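The complex appears here minus one protein chain, its other protein chains still in place.
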């Protein structure tokens, strides 16, 4: 099946929209993805036909909603090739997932332990660990960057020791698009007995991760990054770890017995899913995975790489263009500045042309500090973008630069 | 404007549905509410026209999404008559809200402190405090029930002391429908310097709470209980308290500066809203409040009380009918058993007739323990229900009883 | 009778009913006539999870056959248990392990087979098969 982008674009209602009089060119995909009708329809279908609170409900629509919710978990399990569906915890997103793990490790670590965090991380994979370390005294060591925006693998090896208990790396950097060598990071960390959490938020719309093959301990993602709804995400955790971790939130669903004297917790995954979950979110998440798998991740990757190369080559011709992040393996993200121009100015003018890019620090201040800059313009492409959009983007960028210089 | 239930029913697509061949009679409103087209449409509109990640985005759709998200916060603020919109924290639901507060108080309390929890509480307002007390050693004291399912106010007064630091009561009990005298509970607790958290999850679809007038310290609710989407809720907290509490989750949005040495947190409300929020959820939440306010809470209350009285009188005629919860002030919830029949059996047969009720413990095991029962059948009515549905329900219930006896 | 014969007999019985009400009434009747578990065996370790009403299932080997007994607070659950016991009780572990479960669909209980249903049917079957496996090894 050839990749027919014009046909695919018809799946996304928002792409018909105009912004400031121009057709929307949405290059802010790394911040959040757009949603195909299939996903939107699944939400409407839920609310119109079988909205109900789940679990323990005897009546039919409660059962239907429960089945749909649990089917979504199964779809996620299959997509990520996870052994046991109980290892999939539905959360409100990557940030929630990571905080859940950080809370779980608070009492498992102490002041002689070290955790390694890459300098490439999103704030969501830094701040929870800083908060945890304040409680248990564990030390954070930073895996530094190279000038190409890759992780310094030798430094990583040097930092690893018997003291290392946990390693945190994102699968793909949201600021630069770098695809990290997580497979070897995981196996090296395991040699030292350290567990590894991979933040897959930025990877999941581009790469289908096989979690059993990776042998990763924890993996997280957010549905909104992969054509799914807001307010839902997942945490994969190996059963051995999840069983060791205390529950994160208390409430309905996550208990088996409650008295004021003693409460016993439910088994996995419910132990970590307190309260009424984002039922419709889970259903939309599952549908988004169906949609992407139906397109095929190979086709997506192939096409997005084509867009990336096309855009990179065109942008390099613009005088003063400086790209941050030139990793050998990267997703379709271009983070750049032009001369001394401020990213905010460029973003503002591009918006006037109907083009959506992200500007600033991209929740990755350490990366910006590394390059000694206050921010970048980030154009991130998805499989529903086109070369024509890139042409228009480059032309508009040149006009913006002319206006601002 | 007269209350035209048939017209209102047309706002709810799900009410056209059949279950097991019969028209759906949805009496499980205390578990979750159904959604009017306006709310569903607002979700479709968001995803079809301005879906984008919010805050810090320079481009137009990001600004539109941010405005819509912040407008929702304003609507919530106005609805609950809150002074400052920064006192409204958007969470994923009541359970999340309560856990956030419990986490915030972990270091503010110590082993000489006491917290009062009512015996009427939902597990979501019990378990988080048990988890907190395990950490800081504070003691839980239980405000007991009376046989009518009301809080024993005298016991409450006796339990109050200078040691009391926090009091937790739900505004309305989900298991019995009891409306608690929160105004006097709050002012009594304040006399002793204790802060009060009111769990409004079950109240919000029936009662419009004026939080300034109540002078409450914390108030929580879930949008899914009041015609809004799943995966979104709110926490109101007085600024003085919210400023004292440490952040709950770390991540994007909730920081102002991040380095590996030191991270500084953002101001309210962002300090408590880590990560990409449930943007569409917030928008739907705001729209649900618009919808309910447009109907008018006075009309809703009036009509629901009519339904409650009508149903109570009819049900009382059924031999063996025993109602739990006969509070003077209660919402349109009837929790009951018939003779020795098990609630599960009744629920199963009613479902066969297309009627959705909840059966079991309703996440309130202490209430069931108090009455010495394993569960109840709970029929909970909303403003879109009708007397005809109640007639059909009673008739079907009698047939179920006949089959099961 | 072997398992297949019992299953066929049950399917035949249920095929006489015209609607769900008759089917449920019959199940409720069956529930009332179930051979109850000995009170001393109504212990937590015999409780089956995943059911809204308490449901106990006990197994013991009699010669080479497994004898199941069950009880539940809910009569419908008891009825479901009664159907299962008619099929599986007094059979050899090996036959139980190998038994297929199409009859559940045929008697209109398929809707109860989803893992999320609160009636415990699936958990009961799992537990029965689990007992059979355990006793088969001995």
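Note that the chains are named A, B and C in the order they appear, and that numbering of residues resets to 1 at the start of each chain.
Here, a contact is a pair of C-beta atoms (placed from the backbone, for glycine too) under 8 Å apart; a residue touches a chain by one contact, two chains touch by 3 or more.
In this text the structure is predicted, and so the values were computed from the model without any measurement.
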Contact with the hidden chain (one of A:48, A:221, A:278 or A:359): A:359
Touching residue (missing chain; options B:13, B:57 or B:281): B:57
By the document's definition of touch, the residue of A:85, A:106, A:136 or A:374 touching the omitted chain is A:374
For review purposes, identify every residue of chain A that touches the missing chain, sorted by number. 20, 341-345, 348-349, 352, 359-360, 374-375, 403-404
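The rule is simple: only the chains that are shown with their structure count from here on.
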Most remote chain w.r.t. Chain B, using mean C-alpha positions, is C
Gap in Å, rounded to a whole number, between the CA centres of chain C and chain B: 39
I'd like to verify one number: the distance from the centre of chain A to the centre of chain C, where each centre is the average of its C-alpha atoms, in whole angstrom. 46
What's the distance between the Cα centroids of chain A and chain B, rounded to whole Å? 31
Which parts of chain B, given as residue numbers and ranges, touch two or more other chains? 20, 344, 348, 359-360
Which residue numbers or ranges of chain C touch two or more of the other chains? 52, 118
